[in-house]
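One protein chain is absent from this view; the other protein chains keep their places.
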Amino acid sequence: MASLIHCPHCGIRPKEEFTVRGDASLVRPEPDASDEAWHEYVHIRANPRGRTREHWQHLYGCRRFLVVERDTVTHEVYSVTDGAAAARGGSR
Amino acid sequence: MTGYRLPNSGLVDRAATLEFRFDGKRFTGHAGDTLASALLANDQLLLARSFKYHRPRGLVTAGVSEPNALMTIGSGARTDANTRATVAELYAGLEARSQNNWPSLKHDVGALNNLLSPFLSAGFYYKTFMWPAAFWEKLYEPLIRRAAGLGRAVLESDPESYEKCWTHCDLLIVGSGPAGLSAALTAGRAGLRVVLAEQDFRLGGALLSETTTIGEQTAPAFAETVLSELGTLPNVTLMPRTTVFGWYDDNVFGAVERVQKHVAQPLAKLPVERLWRIAAKRALLATGAEERPLVFGGNDRPGVMTASAIGTYANRFGVAAGKSVAIFTNGNAGYRTAEDLARQGVGITAIIDTRADAPSRSAEALKDVRIIKGAGIIDTMGGQRLNKLVFERSGYEEVIACDAIGMSGGFNPVIHLACQRGARPVWSVELDTFVAPDVGGGLSIVGAAAGRYSLSACLADGAEKAATIAADLGFAATSYEAPAVGEEVDPSFTALWYVPGAKSKAFVDFQNDVQARDLGLALREGFGHVEHAKRYTTNGMATDQGKLSGVNAAGILAGMRGVSPAEVGITTFRPFYTPVSFGALAGTARDMHAAPKRVSPLHGWAERNGAVFVEAGLWYRSSWFPREGEKTWRQATDREVLNVRENVGLCDVSTLGKIEVFGSDAAEFLNRLYCNPMAKLPIGKARYGLMLREDGIVYDDGTVSRFGENHFFVTTTTGLAAGVLSHMEYCAQILWPELDVRFTSVTDQWAQMSIAGPKARDVVQALVEDDISNKAFPYLSAGVVTLKGGLKARLFRISFSGELAFELAVPASFGESVADAVMEAGRAHGICAYGLEALNVLRLEKGYVTHAEFDGRVTPDDAGFGRMVSAQKLDFIGKRLSTRYGLTAADRMQMVGLKPVEKDKTIRAGAHLLKEGAKPSTINDQGYVSSASFSPVLDHDIALAFLKSGRERYGERIVVWDRLKNEETVAEVCEPVFVDTQSTKLKV
Partner (left out) sequence: MRYSAFALVKQALQGNRGWTPAWREPQPKPHYDVIIVGGGGHGLATAYYLAKEFGVKNIAVLEKGYLGSGNVGRNTTIVRSNYLLPGNEPFYEFSLKLWEGLEQDLNYNVMLSQRGIINLFHNDADRDAHIRRGNAMWMEGVPAEMLDRETLKKMMPFLNFDHARFPIMGGLLQKRAGTARHDAVAWGFARGADRHGVDLIQHCEVTGIRRENGVVVGVETSRGFIGCGKLGLAAAGNTSVVGQMAGLKLPIESHVLQAFVTEGLKPCIDHVITYGAGHFYISQSDKGGLVFGAEIDGFSSYAQRGGLATVEHVMEEGVTMIPGLSRVRVLRSWGGVMDMSMDGSPIISRTDIDNLYLNCGWCYGGFKATPASGFCFAHLIAKGETHPAARFLRLDRFERGYPIDEHGAGPQPNLH
């Protein structure tokens, strides 16, 4: 994961082409959600030791935000999918 | 010891004699020598001084693990410190110097430390130098520091070049010994893309030092045969002089190729080193095994080496380490070295075997050699040159004359790479050493590195594992069977971590002078964990990173603790396998190539107008345009400012981020993106826009213009152009994928110039077909116009100076000619080019903000934009968290203006604010100056500042406190606008 990322649009590309945005499991609350929900969305992270889902952007490539599902200890990557597709599908 | 060149043996090219120098003295060697082998052949035994005690040292190894023979090679800016002589390829004209000694290698004052060694035990410095307190930094530490390090870095600009490459392969093989070669041949014949990397300058690994036969051939000849076939396979890449230093995620390996480190005058067209990132589907670690030194009294005297090093010098380089060599062994391999030497006519004084029950050997070559079983060396003699050893057997001591000792303490597989990614080495009871753990399918360990020490096992293992990999990757299997191997080395041994009875220092880590007793002290003081022991004694922290000392230290600690080495473990292996230069890892990114260079489409125009440029992020922007007679930037800037205020000026604003936004939801998208309303922005209008982060803090500002129902154009600040685009992409793709919006950066597509000043309309109208009168094209208009001559351009009536101003955007390639035309049209109106400095003064006089104000901690309200934030909008980025208590507290710092009470006083950005009479303290700190400059219009300094509850404090006198400059200026707090406070000039 720290060397190569398999972009679903561009193929296997070096990590240098990507930037990391952060936790992909967060869902932006509705405007009328509670203060607590908003605080947690912006500030609180599950930060799991193990499997996680993270938004990476293929900045020097297709510029798509990707969901990288991977392990935070072994750095093994389980899947890389397009972020918008995941967001539309409500699978986050 | 007396090193000399053997008459017939070895692989060096005796026809090619190379001259070189060591410490100024002239020597010769042959092509194919290392610096070490050439020095040994010249009987130069004393090569270095150790780190702590400055003990005289010679070679211990013939390879990368060498802890002693580090030297400085080269001169001037081409100096390489700490180079291991054992891997430095000899070339004509090589200049080497010894290190860490004064005044000379032979007579080194630092050796006094050796006498003080009882006081310099492990970790002694933690226990003293504490009194008196001031003495540590004034006296003790400078003394310690003077003793630091081995070689001297010149720290001059490196005249040579470096580069980086990627390569991809099916199989990377690290190491070209028997296992590596048979694997390469198997995989190569099967059609895999193979990369074979070898750290040595000659491929063949252990085969080059091997004296047995393979089939009908000698081992080196066999290696040649295999290599010549590999050379014919287009799918096989042979990479000598290439060290694989790291194993990273996704089976990517880092390797450094020494392209021209072995030549006196590198060619300018080639790099001296090349970094390879090798993305390998599979990899084989065929890195062999390393012989362990034995830890006995006097084991560091020049002349004591590993037996395999003595073997390599004789067999590969044709150099005898001495005329009467003693072998000290705990296994059978030592006998083999003795046989090899004896066959080449080297005298063997004795074989001292620690095993009382050692099997008897009946090799013909050794029939006259004294073999002493159940004995151990306890001391050596001879000062800087070994001449005697003392061994002990059953309580009796005996002295033997000898000039070299080959120590053979068993074998450690070289598993460094396999353990760089978290997996711990595993103790093997059978092999009495640590072996690589199972690290998954990506990297397999093969041959001696996997504990299969015999040559035939290595050849078979390489072929077998390569065939498995070929099959896994879907290649049609081929098999390779190496010819039969002649007499094999018997690698069996009986581990002995410490030879008892030492009469002088017994070293575990040679370079750092760590003795067995230091490990004992560490254990006694509670530092018995292997990592504690390492850090406390520095064992394994020298340039060889414990390659020789690590397993011995684990064994010694285990012995002292009464547990198995398995329980002790071994310290963590981390990159780099061997040290790598900054240069190789940095590649071409240095000096002016440290970062890309961006220039505006108007760069040439600015140059022609005499601009002085300044770095702004990646950009070079025109900063001011000095005219004849102007000596300082201030003179030019003041003139430019006044000219814009009185006449008209042209400023290049092309570096602003520009983003074209389309889509039926574009308006909705921008409405959510900015904190102020955008949905109802009329077509043909521009509007200032403020973008927040989700935490309610200002992120960026710019303008939004609408060219059509579904077509917008937004600008960002220069600094955040890339960040804003990425942020917009995140919003569009992840937050609101349902919105129909598309956008793209057009920053580089448009040349954009601001024409500002009371006469701006006269100048622009002269170039534009369309009517741009105030009525037809009022303030904040945005539209497409036709330039005289027919070019379509975009025109915006926006101002960052407070003057009547137009921003004119034309396709980038037309930029310079349009700018020239503007200057021509403006000549009659007194136009001038103005730069970033004037732009900054102009905006400051009007209280307009930049990232000096929006520093990532400021809310819209802090900067006076509170009313812009839409209360009506249901949602926008940053809406909810912007209402947090701390972000709306009354005592927040708010943006104000400052004017010095005495007009000739200066104010500097970065100064802080204090109430008059208040004592400076963090609690009394009232705020800070964000921007300041001299206002040529007002003829005194002005500033923008953030002041606690600032907007309630207009009229108050405040101290501008610049302690760094030792200056205090009393200033009056005022509204943050200094010129044309009613904005009468903007809208005419």
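Letters A and B name the chains as they come in the text, with residue numbers starting at 1 for each one.
Criterion: a residue touches a chain if its C-beta (ideal position, glycine included) is under 8 Å from a C-beta of that chain, and two chains touch if they have at least 3 such contacts.
From a predicted model like this one, the values you see are computed outputs, not experimental measurements.
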| item | value |
| --- | --- |
| Sole contact to the chain not displayed, among B:237, B:354, B:380 or B:420 | B:420 |
| From B:23, B:43, B:80 or B:646, residue that would touch the chain that is not displayed | B:80 |
| Contacting the left-out chain in the complete assembly, out of B:128, B:744 or B:786 | B:128 |
| Per the touch definition above, residue among B:429, B:592 or B:871 touching the missing chain | B:592 |
| Candidate in contact with the missing chain, chosen from B:22, B:91 or B:162 | B:162 |
| Subunit B residues that touch the omitted chain in the full complex | 51, 77-82, 118-119, 121, 124-131, 133, 136-137, 141, 144-146, 148-158, 160, 162, 164, 246, 248-249, 252, 254, 275, 277, 420-422, 517, 521, 524-527, 529, 531-532, 535-536, 538, 542-543, 545, 572, 574-576, 579-583, 585-587, 589-595, 597, 614-616, 693-697, 699, 851-852, 855-857, 881, 884-889, 908-912, 920-925, 928-931, 961-965 |
| Interface residues of subunit A (partner: the chain not displayed) | 1-3, 14-16, 19-23, 35, 39-40, 42-49, 52, 54, 56, 72-75 |
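Note that only the chains that are shown with their structure count from here on.
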| item | value |
| --- | --- |
| Centre-of-Cα separation between subunit B and subunit A, whole angstrom | 27 |
| In the complex with subunit B, residue positions of subunit A that touch it | 1-4, 12, 14, 19, 21, 28-29, 31, 35, 38-39, 41-42, 55, 57, 59, 63-65, 74-75, 77, 83-84, 87-88 |
| Residue ranges of subunit B touching subunit A (in the complex, touch as defined) | 166, 248-252, 277, 279, 422, 694-695, 726, 729-730, 732-735, 737-738, 874-875, 879-881 |
